[in-house]
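Every protein chain but one is kept in place in this view of the complex.
Right after this comes subunit A.
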Amino acid sequence: MAEIKKTKAVIMENELLCDGIYSIWLKEESIAKVAKPGQFLSIYCKEGSRLLPRPISICEIDDEKTMLRIVFRVAGAGTNEIAEAKKMDEIEIMGPLGNGFFLENTSNSILIGGGIGIPPMLELAKNLPGKKQIVLGYRSETFLVDEFKLYGEVIIATEDGSIGTKGNVIDAMREHGITDGMIFACGPTPMLRGVKSFASEHNLVAQLSMEERMACGIGACLACVCKSKDKDHHSNVNNKRVCKDGPVFYADEIEL
């Protein structure tokens, strides 16, 4: 049977990082032991009318591999319910889901996170060897910046220009003359589209972590497909499942 577990986790810490962004540490050893950077969890609501689990990326796995951290934005009633959970509350989760990032032995990495795509880059930053340039794009208010600074050079872009480069992550990379390294990126689709084109412009390999609305999280419902270059073995059409085949894809595998 699968490494994937549907089980109860205990909330060890719940902190508001900035407006609408929460950080929760979950105690659940069996998932923490096998989870990899870039994978995600399905988080269930207690309120029975909210059926579908919320897919939330893993931000960190603690050193002893007994706890998992999620950092997420409150987007509606479901995520609001999760955000309101108290320390020692039990919460139902399933995971680890998806394949996560491919940890290639690269000496020079460019980690790019945009908005709520920033959190999964933290566990990745901990795990990647070599030099790391970490480019983070925010609307205005920043979060997790000091934690990223432990693992590499942090470059910030904000839409309103309040901190770092005014604009997006691509603007920040151009401003700082970043042109070399393997790219790892997670963020909204327009950002990933920009990263894909940046990678192609500089002839760089890029891994992109996608997001799509999903139901099952395990590859059965076919809700979260993205257009792929090749025919998918599962469907025989040019669709890949974000939850099961991804969420991380090499940029040249998918069409954005």
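Rule of thumb we're sticking to: contacts are C-beta pairs under 8 Å (C-beta built on N, C-alpha and C of every residue); 3 or more make two chains touch, one makes a residue touch a chain; residues count from 1.
Simple rule for what comes next: contacts and distances are computed from a predicted model.
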{"item": "Undisplayed chain, where the name is taken from the UniProt record, one of \"Dihydroorotate dehydrogenase B (NAD(+)), catalytic subunit\", \"Protocatechuate 3,4-dioxygenase beta subunit\", \"ABC transporter permease\" or \"Cytochrome c biogenesis protein\"", "value": "\"Dihydroorotate dehydrogenase B (NAD(+)), catalytic subunit\""}
{"item": "Touching residue (missing chain; options A:L17, A:L52 or A:L256)", "value": "A:L52"}
{"item": "Interface with the undisplayed chain - residues on subunit A", "value": "1-2, 4, 6, 44, 48-53, 78, 94, 212-216, 218-226, 233-239, 244"}
